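With one protein chain held back, the other chains of the complex are shown just where they sit.
Our next item is chain A:
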Amino acid sequence: MMNTAGSNTMMSSASASGNNAQSPGLKTYFKTPEGKYKLQYEKTHPSGLLHYGHGKTVTQVTLAHLKDKPVQTQSQSSSSLGVNSGVRSAAARFLGGGNGSRALSFVGGNGGSKSVTGASSRIGSLGASSSNNVVGSSNFDGKGTYLVFNVGDAIFISDLNSQDKDPIKSIHFGNSNPVCHAFDPDAKDGHDLLIGLNTGDVYSVALRQQLQEVGKKLVGAQHYNKDGSINTSRCTCITWVPNGDGTFIVGHADGNMYVYEKSKDGSGDPSFPVIKDQTQFSVAHARYSKNPVARWHICQGSINSVAFSTDGVFMATVGRDGYLRVFDYKNEQLICGGKSYYGALLCCAWSMDGKYILTGGEDDLVQVWSMEDRKVVAWGEGHNSWVSGVAFDSYWSAPNSDGTGENVVYRFGSVGQDTRLLLWDLEMGELVVPVRRPSGGSPTFSTGSQSSHWDSACPVGTLRPAPSMRDVPKLSPLVAHRIHTEPLSGLIFTQESILTVSREGHIKIWMRPGFAESQSSNSDPLLSTSLKEKPSISGKVIGSSCKQ
């Protein structure tokens, strides 16, 4: 295959020259037991524009699937998920590490697969991919799948399915930096994209409208927490509430989280009472029916990431204090949680069935939290630095699974500041708990007696202290690959690919083994992208797009 040959030569020359350099050549594929994942596209921002504040922010990516405006093509998705599915279908997000974090809506992305029909698995992200690929990069008509990512003072939007390395659109914020964002493909009233800034300001806009405009400014935005009128601390995470009918939440660096309803007036009156005890969880509601409608004081220090379970019942947060907290969102109640081994937690993600939560943080560990046991059931050891992104692969099914469900295997991935991607298989029956359960019996989550034992040991609403190293079963990664030259901030699984993003805004799209084959007619992605590296961003693309 020419394709492979081409990339091999590139690789070997790069690694030869870079032998003693810091970044020996990176491969354009990585191997797993199920086959090779191949680098399909890279997306980045024009390198000439390293603006003000660059480096202070961590890039996050949101996957945004924009449907046809008049409902027609994507009828399967609307029928199976309906308007209420909110975040769950397409908005996969990423979150970044360091101070901030993220995770969220990817829960949603996976959510679609809950109803295991073929139709729903298609919904998520890449519905339009094949057609777009064939036609090429510059003909989007509004619908399609986009990558929304922040770098410095700008939000960039790239077409996921084009070979173009450069974004098709940039939106600049001047003196402030966008740091987090979220997308709801089923949003009513047009506003589907949320953007949180380091100044604490929050915007909701319509993604389609941004793509139709030629300028570099945000258009048609609703502005919340204007000039920090309610909270002046940095936004750290933002997400739509699944089935929330236009409700979204914004986490801040001071440990507060605000609930907004986009149907309500944006110019709220900050009439929340003073927080009496910074160490205690508390919820306050707005006195008038204005935004924000509620304030949750969650923890001391930054909330680094928020993720809703697919059904929207539970909300998980992780933060600077190292605690994972799980809330019953509707009842505004703390259900359970626990502390990291040490240091802050940076990211979190739910399994699609809501049974497990992954967290990653400054102890270099990937932590698996069981909702049934209300405790950590495994620590994944393998990163050489902080874990900045975690996600379950909801599209993956074990090759030898017979469908009995007796021994469920979960596939998940993690990325870290060590520039590596790790893939893991979690098979509950295989976990060996060293000390606690000397008497045989498989420690699966199905044993009823056990969960009642843990219920009594851990009443609702209490947080567990950090476990001891010897008490937690360890997982080893299935594969570990250095895939970027920079520390990473997040990953997203789509049906066709794995997306990885670095803190500095470089995105790589790795096609899954099966899909990579079918794409091999394209020219080498690396070559083609590097050849067309011109800083001409939006102009012509936008022009042709404005056909409506």
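Just so we're on the same page, contacts are C-beta pairs under 8 Å (C-beta built on N, C-alpha and C of every residue); 3 or more make two chains touch, one makes a residue touch a chain; residues count from 1.
Following the convention adopted for this analysis, contacts and distances are computed from a predicted model.
**Student:** Quick one: the chain not pictured, UniProt calls it what, "Glutamyl-tRNA(Gln) amidotransferase subunit A, mitochondrial", "NEDD8-conjugating enzyme UBC12", "U4/U6.U5 tri-snRNP-associated protein snu66" or "ubiquitinyl hydrolase 1"?
**Tutor:** Of the names offered in "Glutamyl-tRNA(Gln) amidotransferase subunit A, mitochondrial", "NEDD8-conjugating enzyme UBC12", "U4/U6.U5 tri-snRNP-associated protein snu66" or "ubiquitinyl hydrolase 1", the one UniProt assigns to the missing chain is "ubiquitinyl hydrolase 1".
**Student:** Among A:Asp363, A:Asp393 or A:Glu496, which one is in touch with the chain left out?
**Tutor:** The one listed residue touching the chain not shown is A:Asp363.
**Student:** Just name the one of A:Thr145, A:Asn161, A:Thr317 or A:Thr419 that touches the chain not displayed here.
**Tutor:** Per the contact definition at the top, the residue touching the missing chain is A:Thr419.
**Student:** Which listed residue (A:Gly337, A:Gly360, A:Pro487 or A:Gly505) would be found touching the missing chain in the intact complex?
**Tutor:** Going through A:Gly337, A:Gly360, A:Pro487 or A:Gly505 one by one, A:Pro487 is the residue touching the chain not shown.
**Student:** Considering the whole complex, which of A:Gln333, A:Asn384, A:Ser397 or A:Thr462 touches the chain not shown?
**Tutor:** Only one of A:Gln333, A:Asn384, A:Ser397 or A:Thr462 touches the chain omitted from view, namely A:Asn384.
**Student:** Name every residue on chain A in touch with the hidden partner chain.
**Tutor:** 21-23, 55, 98-99, 253, 301-302, 322, 341-344, 362-364, 383-386, 417-419, 466, 468-470, 485-487, 503-504
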